[in-house]
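Heads up, one of the protein chains got dropped from this complex, but the rest are sitting where they should.
Right, subunit A next:
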Amino acid sequence: MKDFIIPDRDFGTPAAKSKQMVTLTIDGFDITVPEGTSIMRAAAEIGISVPKLCATDSIDAFGSCRLCLVEIEGRNGTPASCTTPVAPGLKVHTQNAKLKQLRRGVMELYISDHPLDCLTCSANGDCELQDMAGAVGLRDVRYEAIDTHFKAKDTSGIANPNYIPRDDSNPYFSYDPQKCIVCSRCVRACEEVQGTFALTIEGRGFDSRVSFGAKTDTALSSDCVSCGACVQACPTATLQEKSIIEIGTPERSVITTCAYCGVGCSFKAEMRGDELVRMVPYKHGKANRGHSCVKGRFAYGYASHKDRILNPMIRDSINDPWQEVSWDEAMDFTANRMKGIIEKHGRHSVGVITSSRCTNEEAYLVQKLTRAVFMNNNTDTCARVCHSPTGYGLGQTLGTSAGTQDFDSVEETDVVIVIGANPVSGHPVFASRLKKRLRQGAKLIVIDPRRTEMVEAPHVKAEHHLALTPGTNVAIVTALAHVIVTEGLFDAQFIQDRCDWDEFQDYAEFVSQPQNSPESVALLTGVPAAEVRAAARLFAKGGNGSIYYGLGVTEHSQGSTTVIGIANLAMMTGNIGRPGVGVNPLRGQNNVQGSCDMGSFPHELPGYRHVKGEGVRDIFEKAWGVKIDDEPGLRIPNMLDAAVEGTFKGLYCQGEDILQSDPDTKHVAAGLAAMECVIVHDLFLNETANYAHVFLPGSTFLEKDGTFTNAERRINRVRKVMAPRNGYADWEITQMLANAMGAAWSYTHPTQIMDEIAMTTPSFAGVNYEKLETMGSIQWPCNDAAPEGTPLMHVEAFVRGKGKFINTEYVATDEKTGPRFPLLLTTGRILSQYNVGAQTRRTGNVAWHAEDVLEIHPHDAEVRGVKDGDFVRLASRSGDTTLRATITDKVNPGVVYTTFHHPDTQANVITTDFSDWATNCPEYKVTAVQVSPSNGPSEWQEEYNAQAAMSRRIAAAE
């Protein structure tokens, strides 16, 4: 276990970005800092900590506490050092008799209205008020306050009207007003860092109180999204993690990476012994810059949830109860079954699914298992159902299948297109950084069927919201290109220098055709042509233009075509290759980028190299001492088809719940039921495990070493902070299985696996754990040409050489509405839940989202007699389910929306088997449905739950 003690000082105010340097003298020491730096920060840089309460370096200076006063020679008075910028030649004194007396006086006033219960206070040892009382030498409080905020009753026993009891409504933190010093740090963090504006100061003077919006609001019922920024900013015990209240202060911290979304936030796991006390966003984390969301910050309780399975289990048939066995027995059973299948049905009858939640090293081993031990290429990963079209589309146009920027790039963008993504829910920390830039004046264009939280937020409003009909992305993107080309808004110089000009001419001719004009496609998309034209002009000529997109782009029959269209837009406007621009897929799972990089796709070896390439196979044949199959393997939907057909019999599925997350649940269930050996390797008995013969208990991200790669290609370290509760890290379990099948792997630490990846994969050639220790993180490609990694791609030239324009003909999906199914269902996510909810449903996050609900427009609800909160039946050509309706105009008439976080809802019973033409990525985002009033669960839900309950039985130990 490695403990990182990295200086994590609070400099009081944010760093200034000016290149102009200023020299001044503080307490006799010369210091040179960028123009715009505060005197407080300049002092901190030479190691002088000026006392402070209302300042912290995550938010702008405020100047309210009057504790950081200094004297400046030649200036009157005692200015606050936090709000006073440096100037050349200043001579500053931070400590003298006058300042000491003033500060002591300020502290005396603070303390006169503060309970002196330090020993039993939850912030004891971690309280800035306590520290400052010590720092200014407070020895005496002369004032006896008549009115206080902290005494519940006065001496005569009458209730104190100023006393507000503790608000414990949030599952993760408490708000205790009696400890509050009204420094406004929480309010400012909520505004500046998170951008939610849930907190405010109500009242004036002595009546000033921190408030969650209206007087009647509690922390839970307010707009608060529980990101934790206020808790982190609070200098006292006023806003405090409940885990600190329950456990006490941590004694050490380990830097690691969040295992939720593709933003990949760095956290300090703060520990006492092997108990995790809290997770605190790490200030030096380059993806999150000290910010977090409710999932990463608080929702880690699943790791110790009672549902977690800690022993391996086996059974002959899925109708039997599970038998707990030793690891040896489990491996023998599994290896014998798999060997038996291979003997009888051939080496192509088995395969693997790598996990986008596990580490790079683990994904690498799982694909190696199928390629080097099972001897086939039947490996796939959850990216199949999310960003496989990104891989294809960006690979074809730009030459590499990953985002072009780092997240810092958003700070320099001027116009942002967010298409088919709702970062506020799916990628909240990125959303906060984007909203910060928007509040500074950048413009936003949202392309989404639904009025997402991005369209209108406090102090953020999209310039254009193109609320298109689901399934018409290609038409809209091509219409934007039509306007840019026909109105001459493209960047001809960039195209000539960087792209193939002849291909652009072909493309320009194609998009200029009248059927691609906004006026023509308005009939399909439902978006007024004038809006499309205005959006195109803004994007083309509004300065640095960036595009961020999500699964609303990829999960369509034409997902790959839309990705190509997006790349075309970026290239034709010259928005590639510098900060503030680019094409940025917002990846779903923590390591979905990494699992793709690691060769999880059935046609590619690690580093996106097709298995047909002899030279590439040769590298791995030499490294692994085996012959590599030169034919592509089966993708997840193809595996299921082959299983139903009877030629695919065995599957090792690590950290992925295909029965809940993949489309057309009935087909997935039929495929799994047809297999002879399904091995589920997971934390919980997930839905897929209902059809499994072997269950291998997994380890959480807290229990192992490794790396995750986020959406900006950033390789971050995951560090083991406690021993695996199930006994082994996941990479060890895969190794045991490989060895039981006859391999002779002998990895003793994930660093050796990374070395093997670096040895075989050019884009990782320069990556190793030592470098990750010193640099913190690395963005691939990292090799001799870029020894410190690559924050921005395609800077001088595209990876493929010349950027390639490809025609994007709109082909309507075959999933069409009609009399039986007149509405279009589209699906998405919610902030508090993650993916299939296996983790977040087992945390306090259920306080926000206890079930999936169906959003339906008031018109559609009214004609169906559906009232808010009613149970409704949701039916498609594939199946039907029931859930509760919520009536909202966030969706247009004709469109309904739900999330897929809860297995009871089984939203994927509804989704169809249509998929992207290039990658088979399923069309989750468009399903023709009908909604009708209902009394309760559908027949399928009841059958499913009965089967699941039977399947989850564990036999009592004998």
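Going forward, contacts are C-beta pairs under 8 Å (C-beta built on N, C-alpha and C of every residue); 3 or more make two chains touch, one makes a residue touch a chain; residues count from 1.
Rule of thumb we're sticking to: contacts and distances are computed from a predicted model.
> If you look up the hidden chain in UniProt, what protein name do you find among "Peptide ABC transporter ATP-binding protein", "Fumarate reductase respiratory complex, transmembrane subunit", "3-isopropylmalate dehydratase large subunit" or "Formate dehydrogenase"?
"Formate dehydrogenase"
> Pick out which of A:N686, A:T912, A:S938 or A:S951 touches the chain that's been left out of the picture.
A:T912
> Touching the absent chain in the whole complex: find that residue among A:E809, A:E851, A:D889 or A:E942.
A:E809
> From the list A:E631, A:E851, A:D889 or A:E942, which touches the chain that is not on show?
The one listed residue touching the chain not shown is A:E631.
> One chain is left out of this view; which of A:A670, A:A723 or A:V799 touches it in the full complex?
Residue touching the absent chain, from the options given: A:A670.
> Going by the contact rule already stated, which one of A:D10, A:D60, A:D491 or A:D641 would touch the omitted chain in the full complex?
Only one listed residue reaches the unshown chain, and that is A:D641.
> What residues on subunit A make contact with the chain left out of this view?
346-348, 377-378, 506, 510, 557-558, 560-561, 602-603, 610, 612, 631-635, 638, 641-642, 644-645, 647, 664, 666-667, 670, 806-809, 811, 814, 877-878, 912-915, 917-920
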